[in-house]
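Missing here: one protein chain of the complex. Every other protein chain is in place.
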Amino acid sequence: MELYLYIALFSPLVGSMFAALYGAKPRTKIAGVVPSALLITSLIASTILLAHILSTGEIVHVEMMTWMATGNLYIPFGFIVDQVSVTMMMVVTLVSSVVHVYAIGYMDHDKGFNRFFSWLSAFVFSMLILVMSDNFAGLFIGWEGVGLCSWGLIGFWYHKESATWAANEAFIMNRIADLGMLIGIFLVYWNTGTLQYEGAFAAMQNLDTEILTWMGIFLFIGAMGKSAQFPLHTWLADAMEGPTPVSALIHAATMVTAGVYLVVRSNELYALIPDVGVFIASLGAFVAMFAASMALVNRDIKRVIAYSTLSQLGYMFVAAGLGAYWVALFHLMAHAFFKALLFLGAGNVMHAMDSELDPFKMGGLGKTMKASMVMMTLASVALAGIFPLAGFFSKDIIIEAAFVEHHFIIYTVLLLTAGLTAFYSFRIIALIFHGEERYKLFGFHPHEAYKFMLVAMSPLLILAVIAGSLKMTYFEMVTAVLPATEYHLHSVTTYWIMTIGTQIFVILAILYAYKKYANSSIKVPDGTSKMEKSFVYKLLINQYYIPYSYEQYLIRPYRELSTIFWKQIDMKIVDASVDGIAGIIYGTGEKTRAMQSGNLSTMLKWMVLGLVILLSLAVVFGLAARHFDEIKVILSGLGV
Amino acid sequence: MFEAIAFYLFAFLTTLMFFITVTTSQALYALTALAAGMIFISAFFFILGADFLGAVQIVVYSGAVMALYAFGMMFFDSTREVKEKQGNKLIVSGLSILAAILVVLIFAAPMVTDNIVALYPVIEGAGNTQQVGMVLFTKYLVPFEVAAVMLLVAMIAGIVLAGKKMDLSITLMNDAEIKDMKKDQNKKVLS
Amino acid sequence: MLEPINISLESLNLMTLSPMLIPVIGALLIIIIDIIKGGLDKTLYVALSLLFLFMDFNALLASATTFAEDGTIMGVFDMMLIDGIAILGQLIIVGASMLFIPLALTHKRFHEFSYPEFFALFLFMLAGFQFMVATDSLILIFVGLETASLALYTLIAMHNRDKSFEAAVKYFTMGALAAGFYSFGSMVFYALTGSVEINQIASVLAANGYADMGYVLVATAFMLGALGFKVSLVPFHTWAPDVYEGASASMAGFMSIVPKIAVFVVAMRIFEFLIHSGVVWLEIVLYIVVVVTMTMANIWALVQTDVKRMLAYSSISHAGFVMAAILIGTTQSNSALFLYWVLFSFTNLGAFSMLWISRQKHLPDHQRSDHSYDKFAGMIKTAPVGAVIMGLFMLSLAGLPPFALFWGKLYIISSAVTGGYTILALIMALNSAIAGYYYFKLIVYMFMKEPVIGTDGHMYVSNATLALKSIIGFAAVGTIFAIIVLDPVLEFITAFVYNSGY
Amino acid sequence: MEIGLNHYLVLSTILFSIGLVGVMRRKNLLLLFFATEILLNSVNIAFAAISHYYGDLTGQMFAFFVIAIAASEVAVGLGLLIVWHKRHNNIDLDSMSTMKG
Partner (left out) sequence: MLDHILSILIFFPALAAVLGFMIDKNSIRAYGVSVAAIEFVLSLFLWFSFDSSISGMQFMEQIPLIPSFGINYILGVDGISLFIVILAAFFTMIGIASLTDTKNVKNMIITLLFLQMTMAGVFVALDAIVFYIFWELSLVPMLYIIGAWGGPLRIYASVKFFLYTFAGSLVMLVGMLFMAYFYYQATGQWSFAILDWYRLILPETFQLWLFVAFFIGFAIKVPMFPFHTWLPYAHGQAPTIGSVILAAILLKMGTYAFIRFSLPLFPDASVYFMFPIAIISIIMIVYTAMIAYAQEDVKQVVAYSSVSHMGVIILGTFALNVEGITGSIFLMIAHGVVSGALFLLVGVIYERRHTKMMSEFGGLAHVMPRYATIFGLMLMASVGMPLTINFVGEFLSLLGFYQQSHILTLLAGIAIVVGAIYMLAAYKKMFFGELTNEKNKNLPDVSKRELVALIPLSILTIVLGIYPTPILKPINNSVESIVQLMHDKSITEEAKTRIPNLAASKGIEITRTSMKEAH
């Protein structure tokens, strides 16, 4: 099995390096095909591992080599394939395989085709390291690796200012969180003496709650960055500057869920500190609502989907925070499938519309892009959580869990968010595929994507539809390592009322969205309508003014402070004082050199003056001799 | 009593003479005052029983040194009034008076002279010159000889510096000029 | 009546006079040769002088051997005192002179070397310095000092140009004042103790328990003024830059070494016993003077535009540095003084010789003084070897390891540390840093600036002959490889200093 | 009243100070040299006095050598003045300030 592990892990790396070889060369198909094939290999290897685990329940654990070893610290490159990581591996390899194949078509005309695949495969490799590592340090490697690849891919079109800005923003914001993570890792090391999950979690059972709380908080800060939780969420929406396959893979399906994965992976830690769990859940619920609200009005389909991702991540954290780790992981998986599908569908639309992102400028595309429409609609249905698609099974169980755990506020928020989710998902579906063909006004000539791209998307479609049916198999598998809490309401009636109620609420939201946006009266908003002038709309469209305030109150002061540090403090104080000392010495020389006037008479006077000074010192000393003892004390200080 | 009168008298006279020496604007006055002062000093020597020293003082100073200075003065034509731009007189007098006061302040205290043993005691009955001779040619033989060397040095120095050869500076001449000069010298020798 | 005095010749120890007599005889011989046959070439006199210096050196080595075996020797009615520091002082005096004399063999002709008297006076001067260090008597010190000084004034003036006359007159006049200080100081000591011999003074004062502290201080103040003038301590230093500038570069180099070591030996004799007897005033005053000398001289050196003047100020600073050794007053520090001065001789004489071989007779328009910094601009391009050697001397003067002077500095600072003068050690260290600036200024000019238009490399060696080059080479080798011989030298010096009771 | 050693020392000091005044204020080199003679002579008085009061000849010896030194200095000093005078036709020390700084 170790062989499969290595195949699964390293084929993306090989693919990446292969593509990198063509990095500076002109676009060539092979640079896309080979990595894709290697990824599929990785997928197959992962599947074999999954089968192995499903059948035997054995955990595959290898230690490749030592990475760092000094003092008591010992960090190997160790990989573990257990029920949790194999789930993640499946998600990652599957989605990325799909995205790779899709991207061969999507990036067809791009100059940086080869580079793109290199980055993309590198990302998969990092992600696999992240999920497969058996220690925190390895996790951190992957953690930073995905951050790096994300930077490279968001800024893929580096000639665009907005893209490079977004890339840097994503990277730096993640770094802030990584600092928390790093501190968390340090805490783990100094308190447990190891960074291996096994040893560390075992040792944690005996630690103070206070230390554990700090550990939990710092590790979660790391998770907040990667998973774009408030207040580190702004980068995710901006990250949509990257090519759409990237958004699908990284910013929807995999990387952003790393935070959830971390919490799930550390479930033994968080189980010991339920208070932090509640905080995580509350934050998750808040973000779910908060992101959904911004998605309501946004006029960029990718951003809407990004906010939706954010919102769903909130759901996952609610689950994880409440101790329903398997639920979180399950939603993660299901979400990966339908959200990737949604993004790829959006990619098709963009492709068709020459990268136009404003859904108000589309409309009626369903006629030319049937397949895409079907896929996106199904994905949205799944997202909205309509039975029997994947979202229903994963999302509703989170809402239930909140209810069961008696966190009614969270429950309420999640429920409302479910409605909002349905609304905004279908708002864009309606705007894009239905209603008037507004795009004609702008001279677009939409066309359906390549067949093979659609074929490539189909596995996701299938999974988005049927993932729910895998729930029980999945549950049995992961509960081998995760707490197997079942969230069942005590009363069956309540369960049915709640489930059906939720469904009806969601469906109503969908219908309302259709009613509002699928009709022919929709115009491209020009800022004149009453709604657009409302405070709430402005607040939402400006993302609660958070990016603005970051720019205004963090970035700009930082820049200004930097300049002040440089020009005022470093040059004018620190450096100037050094030069000042030199200047004083030199200036003393310039001023006193007049003493050497060259006139003999003056020279003689200096000599006599010297003598007189010596004599007066002699007299002074004669007087001072009476107070000899006191003076001696002072002098001893001088080293005399 | 006689000693006291003599002391004060000559003290006054020397001080006056030297004062004139350093303050007068007439070089000739200064020279004369200096010479007079020197002679008055020799009086102290006689009072103090240092006859040999007194004689030397008169011979060397009033004889040799003053003659030299007088010669120098004629050479430099310094008899005319010397214009001396004075800087700050306050500094000059201030410094000197301060120096005097400081030293006098200390000298006013009597010395502890218990442990002093005369190494070369004055012997009653022998003439001062004789005694000086004895010490000079035993203990101070080496300094005496070195003083002789010093005088030789001074002589050579005087001759060299005042000599004609200093009129032309080889240091400032380039090679061609030096050659010409050599030729001239040879010519002179030949002719 | 006076008794006739019977003295055996052996008790006079006339051998103690031999090192001083050799140069005197040499000088007389030179004069006699000149009288018999005039117009002889300077090479003859250089060779003769060197010969006598070698003999002198040998005589000193013989004295050193005797000293090593029997300890201090007194001679000629106890007037001569041949102890360790006297021998060390003389060795440095004669050694440095041997390096100096060949500098007369320049390619260009200069006025002073056309005189046989130059060499005679030079040898007389050496004899004067040698007498000065090899005695305990203030009288002989005075006479020796004046002999040497009068000769030195003349030697400076004999360069025969306006600046050298000016230098000589300034030096002479101030020297006369210093002589007044010296005699006054001696007088007070004499008044206090009835003796003019230093050890006698010391013992009488000790017996009195320094009861007349006021008198002692006055005497010390005057002595400090007189000796401070000779070793150029601030504020008695004002002659130094002018005299160095006015004298020829070789003479300036000589002056920075030989007269000073002679005076240092005297200062050591006079001041050490005072410091050890707890004359705190002297300690404080020396502390101040040393610090001021080091620092101010360095600061003035910073602003100079002429290399020779810069070196003059730097010599003042080095003198202050070495004076610190006397202040510290331990065996280690006194040994450090000699070690420092040996190493300094090599380096400084080397540096001045480098100036000497680049001496022009007439200055080009753009050059304002004999050895302005501009003159050396871009020297690495036109005369690379010269530039490297000059740079070497500068590095050594700045105290950069492993060049000669670093070891001297190291040892002196170490002695300060050992002697408990922590602050002084720090001040000395920081002064070395300030000094670094002006030494490096020259290096910057030589290595980093573009040459002034129209200069070719020949200018830098225009005065060079084989003799000068050998001297410079010798100094350079000594500067670089000092470390090799350092251990025996240090042991030799320490043994001599220690056995002399310092 | 008895004239003691201190009287002579004080006198010597006063004369020395007068010498200092001369050294500092004279601008004519020849006259300046006069002042240096005063310095040395003032010390000589003290030496002779000490010698007298202590009954010791060393002081007279010192004075004797001081006289010798003074005489030599005159020779060299005048030599230097002559060279300077030949070149510049003055012996004013204010004219000697080409080197400074």
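Chains here go by letter, A, B, C and D, matching the order in which they are written, and residues are numbered from 1 within each.
Everything below uses one rule, namely that a residue touches a chain if its C-beta (ideal position, glycine included) is under 8 Å from a C-beta of that chain, and two chains touch if they have at least 3 such contacts.
Owing to the predicted nature of the structure, the values given are computational and were not obtained by experimental measurement.
Q: Any idea which chains on screen the missing one touches?
A: A, C
Q: Which one touches the absent chain: A:M1, A:V14, A:V33 or A:I183?
A: Selected residue, touching the omitted chain: A:I183.
Q: Who touches the missing chain here, A:K367, A:K523, A:K538 or A:K567?
A: Among A:K367, A:K523, A:K538 or A:K567, only A:K567 touches the chain that is not shown.
Q: Looking at the full complex, which residue from C:G39, C:G71, C:G278 or C:P401 touches the chain that isn't shown here?
A: Missing-chain contact among the listed residues: C:P401.
Q: Looking at the full complex, which residue from A:K29, A:K367, A:K515 or A:R559 touches the chain that isn't shown here?
A: Missing-chain contact among the listed residues: A:R559.
Q: Extract the touching residues of chain C with respect to the undisplayed chain.
A: Per the touch rule, chain C residues meeting the hidden chain are 380, 395, 398-402, 406-407, 410-411, 413-414, 417-418, 422, 425-426, 429-430, 432-433, 436-437, 440-441, 443-444, 447-449, 483, 486-487, 490-491, 494.
Q: Take the complete complex as the reference. Which residues in chain A touch the chain that isn't displayed?
A: Answer for chain A: residues 23-24, 65-73, 137, 140-141, 144-145, 148, 151, 155, 158-159, 161, 164-165, 167-168, 171-172, 175-176, 178-179, 182-183, 185-187, 189-190, 558-559, 561-563, 565-567, 569-570, 574-575, 578, 582 touch the chain left out.
Please note the rule applied: only the chains that are shown with their structure count from here on.
Q: Return the chain pair with more inter-chain C-beta contacts, choosing between C-D and A-B.
A: Contact tally favours C-D.
Q: Among the residues of chain C, which are close enough to touch at least two other chains?
A: 139, 143, 146, 150, 153-154, 157, 169-170, 173, 177, 191, 194-195, 214, 217-218, 241-242, 303
Q: For chain A, write out the residues touching at least two other chains, lowest number first.
A: In chain A, the residues touching two or more other chains are 593, 596, 598, 600-602, 604-605, 608-609, 611, 615, 618-619, 622.
Q: Spell out the part of chain D that touches chain A in their complex, as residue ranges.
A: Counting only chain D, the residues touching chain A are 20, 23-27, 93-94, 96-101.
Q: Sort out for me which residues of chain A touch chain B in the complex.
A: Of all residues in chain A, those touching chain B are 601-602, 605, 608-609, 611-612, 615-616, 618-619, 622.
Q: Which chain C residues qualify as touching chain A in the complex?
A: Chain C reaches chain A through residues 169-170, 173-174, 177-178, 181, 213-214, 217-218, 220-222, 224-225, 228-229, 234-236, 238-239, 241-242, 280-281, 283-285, 287, 296, 299-303, 420-424, 434, 437.
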